[in-house]
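Note that this is a trimmed complex: some chains were dropped, and none of the rest were shifted.
Naming follows writing order (A, B and C), and every chain is counted from residue 1.
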Amino acid sequence: MAGELVSNSYGKSRVRLTKVTRRDDRHDLVELSVDIQLRGDFATSYTDGDNAKVVPTDTMKNTVYALARNHPLESPEEFGLALARHFLDRFAHVEAAEVRLTEDAWQRLIVGDGLSPIAFSGGSSEKRLTEVRHDRGGRVVAAGIAGLLLLKTTDSAFVGFIRDEYTTLPEVTDRIFATEVRARWTYARDPVEWNDAHAVVRQAMVETFARHKSDAVQQTLLAMGRAALDGCPEVAEIELTLPNQHRIPVNLTPFGLDNPNVVFVPTDEPYGDIRGTVRRV
Amino acid sequence: MAGELVSNSYGKSRVRLTKVTRRDDRHDLVELSVDIQLRGDFATSYTDGDNAKVVPTDTMKNTVYALARNHPLESPEEFGLALARHFLDRFAHVEAAEVRLTEDAWQRLIVGDGLSPIAFSGGSSEKRLTEVRHDRGGRVVAAGIAGLLLLKTTDSAFVGFIRDEYTTLPEVTDRIFATEVRARWTYARDPVEWNDAHAVVRQAMVETFARHKSDAVQQTLLAMGRAALDGCPEVAEIELTLPNQHRIPVNLTPFGLDNPNVVFVPTDEPYGDIRGTVRRV
Amino acid sequence: MAGELVSNSYGKSRVRLTKVTRRDDRHDLVELSVDIQLRGDFATSYTDGDNAKVVPTDTMKNTVYALARNHPLESPEEFGLALARHFLDRFAHVEAAEVRLTEDAWQRLIVGDGLSPIAFSGGSSEKRLTEVRHDRGGRVVAAGIAGLLLLKTTDSAFVGFIRDEYTTLPEVTDRIFATEVRARWTYARDPVEWNDAHAVVRQAMVETFARHKSDAVQQTLLAMGRAALDGCPEVAEIELTLPNQHRIPVNLTPFGLDNPNVVFVPTDEPYGDIRGTVRRV
């Protein structure tokens, strides 16, 4: 046969977990989805169907639940590290373990004039992302955000661009800027507290989005990335993707009406797709 | 040919609209998706392909944008009524107009120690629903909520049910109760303010969910429906659907561990599907 | 409390089932998702949290799997009827059982110059729908289709419609007609073979779509409904929804190019939403 297996990995994805911590005065709630991939000496399962070195993906799932039993699960980073270390410690032929965790946020319900100790609402498109890559030489922790929808009604312009024979876009000095932030950042060293670091990076980006006078989505992206680095000294590098989710002003002229930047069509596609990586210097 | 056309309607769906109201001190933002269906003397378009009485669905779309230009859009109910009246007033052969509006919530961003006047975050699965049905004899306004995810970690039991030869479910006195509320209520008369009425109904249901000692999802459903009627005197009737989105305790016994109600698998399917309609007496 | 429970039902949704029938020369494969709703004497679970008459939804799920064990599952209609009868026969306080089944199609793989006896491909958006409503007085069986995407590149016009001040749509004598058929039909009496009846109705609609010279989506809808009634004498009535999934010709004039009906933008929203019900006379 013509082909050689040049790389391989395998694992379990979408292992979903709810963990409740029952304290005297309140319950805490964490919901995660965990993906695990192992690399190592697994080639014979591909070449010969010999599973003697295969840790079943079902076992990986069970391991997530067993380790979640006693782990405090105060941050996805710590739980991801515990999972990765488990597979490296237990199986000598595992060379690297990669664990990705996606957390769904739940907010306490407001009840009367306080917060419920036991009841929550969810449903945000925003997900907290965590990646742990651990091999025999060390480990890298990355964090991120997906699905964070942001929109500003002004302070965004787009002028001075190249015009060629396929250009019909008018210059605009005041447009809606809507995006769904996707960010992924790596830590040069562990922060004191993973959750605080995540919150600081998130808020730095959100505030920058709100305050920035944008002459290009690209410019706002760099400003947000720099704010993240400024806000959290442990962050080494951040990749950002800011899709430009267009709100297109409706032409009301055929109906005898003006449109002083008030009525728009929100569109999902096509969208501008703006990307950049910012590194601490 | 064998068949008679016994009912028909047509319209435009998913007309998406962003409206920005630019005030001196802040911008307000509304995002809606509008569905319109007309009923009336349209049979010849079905029987003969004769479109002489057809208002094109493209015109319906344009009408949404044109009417949105000057309408204050302070509530989806008022905008829906204006749209429905437009089609009835303009076209004598329209017998009824039904307008459904789905609103995406946007929250102002927290910036420093205040709220941004121009920047928002979105992405909630919760949608505010509005339905207006207007015919020559009058109109009905219904409101609703979809996609409201609620979860409580305790105060939910399920015991004393029928057991037959297909029953394996154990009785539980303390389980997680998670649901995605879908509610639809009709108004017997117009409330003073549509947005306030919606907020009151929503909060009545949310607080009841948080506080109720539940012996059955059915019981919580009725309590939530009654709280909605109690909270808002203009509501005539409310239909509720409370899917039971199971969190299944993981059996950790094979791993030498107990599970004192702390580790669960969240599942999307199958799900319990609990429905009820509560009417003011 | 202000509210009376005026209607209620409950059940289990998305009970997913794979059934393999292992014959000597081939394996047959059926994949279904089953939704069950029961109506009856269940009010005390709502009013008092008293579950003494509640058949747990978990038991409904188990019942699906147990009954699937020995049932031939040759058609979803027969399996749905068996499920509905089970709940009526077993529980005297159940007044009505409603079973909805959604079937995913799997096609045998082409291998060499024949069909594989054991391997299949799936993934179609088209679903076969079945609804059984069974109460103490009798039963109704409905069948349907969802997600059937059809497109024709010509033989569709739209002219002669009403023009008002919000109309900008040009008349077109040759446009793309794309739709996602949703159909639901009821049977006046049982056909000889449920699968054959379904196939005949489907093909009648598909062929009519392909051959019809359309002057309006409405006209094609009626023709498709009539063809269904003509093709299958047991069908009493058919409801059709034909969304008009627009392919919009691109204006290439700004680029010095014509567009003789060759380049289009497919759009998901907004869409025309055309509905009608055709009954045998």
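Keep this in mind: a residue touches a chain if its C-beta (ideal position, glycine included) is under 8 Å from a C-beta of that chain, and two chains touch if they have at least 3 such contacts.
None of these values were measured; they are calculated from a predicted model.
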item: Homo-oligomer size of the whole complex, from 3 visible chains; value: 4
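One rule holds for everything that comes next: only the chains that are shown with their structure count from here on.
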item: Among all chain pairs, the one with the most C-beta contacts; value: B-C
item: Separation of mean Cα positions, chain C and chain B [Å, integer]; value: 23
item: Approximate Å spacing (C-alpha centroids) for the pair chain A, chain B; value: 29
item: Chain A, residues touching no fewer than two other chains; value: 254-255
item: Complex contacts: residues of chain A adjacent to chain C; value: 165-166, 168, 254-256, 268-269
item: For the chain A and chain B complex, residues of the former touching the latter; value: 16-22, 27, 29, 31, 62, 65-66, 68-70, 106, 109-112, 116, 118-126, 147-155, 176, 180, 206-207, 209-211, 247, 250, 252, 254-255, 257, 259, 261-267
item: Touch list for chain B against partner chain C, complex; value: 1-16, 33, 35, 37, 42, 45-59, 61-63, 66, 90-91, 158-162, 164, 166-169, 214-219, 221-222, 225-226, 228-230, 237-238, 243-244, 268-281
